[in-house]
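Dropping a structure here in structure tokens format, bear with me for questions.
Note that this complex is displayed minus one protein chain, with the remaining chains in position.
Moving on to chain A:
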Amino acid sequence: CEEEAVCVIMCASVKYNIRGPALIPRMKTKHRIYYITLFSIVLLGLIATGMFQFWPHSIESSNDWNVEKRSVRDVPVVRLPADSPIPERGDLSCRMHTCFDVYRCGFNPKNKIKVYIYALKKYVDDFGVPVSNTISREYNELLTAISDSDYYTDDINRACLFVPSIDVLNQNTLRIKETAQALAQLARWDRGTNHLLFNMLPGGPPDYNTALDVPRDRALLAGGGFSTWTYRQGYDVSIPVYSPLSAEVDLPEKGPGPRRYFLLSSQVGLHPEYREDIEALQVKHGESVLVLDKCTNLSEGVLSVRKRCHKHQVFDYPQVLQEATFCVVLRGARLGQAVLSDVLQAGCVPVVIADSYILPFSEVLDWKRASVVVPEEKMSDVYSILQSIPQRQIEEMQRQARWFWEAYFQSIKAIALATLQIINDRIYPYAAISYEEWNDPPAVKWGSVSNPLFLPLIPPQSQGFTAIVLTYDRVESLFRVITEVSKVPSLSKLLVVWNNQNKNPPEDSLWPKIRVPLKVVRTAENKLSNRFFPYDEIETEAVLAIDDDIIMLTSDELQFGYEVWREFPDRLVGYPGRLHLWDHEMNKWKYESEWTNEVSMVLTGAAFYHKYFNYLYTYKMPGDIKNWVDAHMNCEDIAMNFLVANVTGKAVIKVTPRKKFKCPECTAIDGLSLDQTHMVERSECINKFASVFGTMPLKVVEHRADPVLYKDDFPEKLKSFPNIGSL
């Protein structure tokens, strides 16, 4: 509208000019010349401005015609001469390393491929007859989804994957040879390298090939309905056939469990031979099998697509699918059937009877968890095969089926993005999405614990452990701890974390002389989390965190603690144990340090653990827990207990009998006694952490670890760890 405004002004000034002569003769000649010059300048200026306003705009707007809304009918027309080149047929031996130019994907910093979409054109042959429908609704949605995603780039030079806007979703709507010619004249076609075609309905009568018949050379094909003969493993992507009912019908998720029909066949127009087989099942098993067909006597105005009939009974489709536990998905002329999507949406377990069919996204999806595949020749045994599946497994499959639909079938967008993700994972395998992420429903993902130290392994004793002493300024006590700890045979290094910025650590000569290396680390800030920092100096896997006032542990006790850690390297192994309790009156968690029969935490004032947990504590602690601990100068040990229990799903191990510890809880704040407020604060910590973790990860156990012969009637001198439990 800017242009229009300019035009009005210009037209007005032109009018003025026309009236000019009537006005000007009355003036003096000098003036007249003056005025005329002035006017002409203004006029020229205005014209120039107007031109300027118009020209560049018209150029640009042809450039970015696609930001505005346009009609599909107005796209440029491209005439394909009859003798323009045709690509070769698809190369069946193509693999990523032979047919895909991965160099184009080399400069993507975030391990994400970049996808370019060609502009939409309308292709006609020499006689002006269109090659195909310009674009279908679904293909438009698909390209929109790609364009809205992170994969999209509008820079053809930076793109790694090219998606033609030539719609080949359905082979029946296009002319094969001419479509191929259209592909071949794309700007970066280059034998189809790095081009991705989406096709859901391949083949045509009479033989219905299982892959798109359009010659496409090296282009990747995302196809619905591949068979093992046409699918190029690791190159093509098998995609679902989209069902429009996914968008039209809202089927709320139905909980798993037994349903009215055990087996349902809802497909219309089955081949008579198959229908016979399935109807035989119905005769044999009666009510639990339901076979539906097209309705013949529907009244006018009823959508026949949404109705199915059994004899004279009419059922709503796809709602009826929710009434069945298993639903048959039988091959038609094509292997890929849209009904698979409807069945999954209904949470019905698909029974896929289509020999050699490559199930959608089978490269990443574990279909064994969501479907039953039955060979065609075993069709008569379907019922007994299904009956042998335990109920529990059926329920899991029902949940899984629905989840697959929600994540990968629901919309064209879901299909497009999953396809690109699969290709992306092939190119950047080190950043690929894991099996669990692809296959586990969200509930399972959140609920499952995967222990980072899952390999059962007892580390060799020779490795020893690194003792980390956190200290502020209690030098005398610190030195005693160092001397005591240095007597432990398996100690391999001692690290003092000097947390006092106002005071220098004592001079080297003053430190106790011990047999292992002693390192002092100075910290930048007096923070409790410094104790759990993954210092480069830690060379052993085992870490002993010990406070600078824990002098009551004997060498036997510490050595035994290390031995216990070796048997449980994925757990916190500590000396003083603590418990969390549910306070029914206050309705919240409570911290307990009394003599109890149970343990759920150990204090890190003296505890062994794997150094990996230092990394987790420092970099992966959820929420604001780390800052909270540093701000409150308390509860770092509780936070560590939460972290380890949450990530491993395992309980702590308390070692050796209870001892009188000198207020082990008040390490940081000197002088604060074990009083009520302290306990209250630690209870607060538990409640705070439980809310951040969203769960209570701590596990309660009733055992502690002692040496095998502890307190047994056995000669003391023959025991490995005699000096345990002495006060």
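Simple rule for what comes next: a contact is a pair of C-beta atoms (placed from the backbone, for glycine too) under 8 Å apart; a residue touches a chain by one contact, two chains touch by 3 or more; residues count from 1.
Assume contacts and distances are computed from a predicted model.
Student: Could you tell me which of "Exostosin-like 1", "Trafficking protein particle complex subunit 13", "AP-1 complex subunit gamma" or "Glyoxylate/hydroxypyruvate reductase A HPR2" is the UniProt name of the chain missing from the displayed complex?
Tutor: From the listed options "Exostosin-like 1", "Trafficking protein particle complex subunit 13", "AP-1 complex subunit gamma" or "Glyoxylate/hydroxypyruvate reductase A HPR2", the omitted chain resolves to "Exostosin-like 1".
Student: Taking the entire complex into account, which one of A:L169, A:L264, A:I278 or A:L544 touches the absent chain?
Tutor: Going through A:L169, A:L264, A:I278 or A:L544 one by one, A:L169 is the residue touching the chain not shown.
Student: Which of A:C99, A:L161, A:L183 or A:M200 touches the chain that is not shown?
Tutor: For the chain that is not drawn, the touching residue is A:M200.
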